[in-house]
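In this view, the complex is presented without one of its protein chains, the others remaining in place.
On to chain A.
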Amino acid sequence: MKTNATNEEFVLVFRTNIHRKKDVKSLTPLLNGCSEIIKWNIDLADCDNVLRIEATHPNHEPVIHLVKKAGYNCEELTD
């Protein structure tokens, strides 16, 4: 379901060190509170602890900034 007004969404993928459920829990209010993030999830089963975000914009920087501010590593997972 697309909820943003422009009807466009972008998938952004990051490598992180978020590897415990506890960390996901602590990040939840932060990510849920961000209006530009439509959906997000962290793949704890993956060795890169991939943070996947469906956002209303294609920019990685604001997300990296947000997650780093919360005390975790976060970088764009590139090709």
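We take it that a residue touches a chain if its C-beta (ideal position, glycine included) is under 8 Å from a C-beta of that chain, and two chains touch if they have at least 3 such contacts; residues count from 1.
What we mean here is this: contacts and distances are computed from a predicted model.
Missing from the rendering is one chain, named in UniProt as "TetR/AcrR family transcriptional regulator" (options: "TetR/AcrR family transcriptional regulator", "Phenylacetate-CoA oxygenase subunit PaaI", "Carbohydrate ABC transporter substrate-binding protein" or "Acetolactate synthase").
Where chain A meets the missing chain, the touching residues are 10-13, 41, 43, 45-48, 50, 52, 58, 77-79.
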